[in-house]
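Questions regarding the structure given below will be posed in turn.
One protein chain omitted, others in place.
For chain A:
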Amino acid sequence: MFRTALLRSARQAARSTPRWQTPIARPAARSSLLQSKQIIPAAYFQAVRCYSASAGLSKDEVQGRIMDLLKNFDKVTDASKLNAESHFHNDLGLDSLDTVEVVMAIEEEFSLEIPDKQADAIHSVKQAVDYILSQPDGKGAIPILRH
């Protein structure tokens, strides 16, 4: 029974392939055979589509990840002062070296490299969130592969 299920899913996967093709790749004159393949309920290729993430990062997600990171930073002693507007020095009591460490941790969290000049300008949670969102891979990015 498992084998038949496997075979069926394999067949469905093979059948749904034409759906992924971009319109340019499709032959101009479709055969009747190909057209019958087009009538496939959307649910069949849902499993494959799961890998495509929704576009970009939301502001809340970026904010949440940065706040989590600060919460786990050993120099932040007073977590109650941590909010979306917190200033690293004035609110959280971090010095310039700590700020560098926080910015480096943000780099690692979002897998990007912040140039020194921009990194020196990040002094608060809000500035960090704005910087991340302004990056090409952030929210403003134009998704390249979307069907």
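By our rule, a residue touches a chain if its C-beta (ideal position, glycine included) is under 8 Å from a C-beta of that chain, and two chains touch if they have at least 3 such contacts; residues count from 1.
In the analysis below, contacts and distances are computed from a predicted model.
Entry comment: the absent subunit's protein name, as recorded by UniProt, is "Complex 1 protein-domain-containing protein", drawn from "Trafficking protein particle complex subunit", "Complex 1 protein-domain-containing protein", "Nucleolar protein 14" or "Glutathione S-transferase, C-terminal domain".
The chain omitted from view is touched by exactly one of A:S9, A:S58 or A:S96, namely A:S96. For chain A, the residues touching the chain absent from view are 89, 95-97, 100-101, 104, 108, 116, 119-120, 123.
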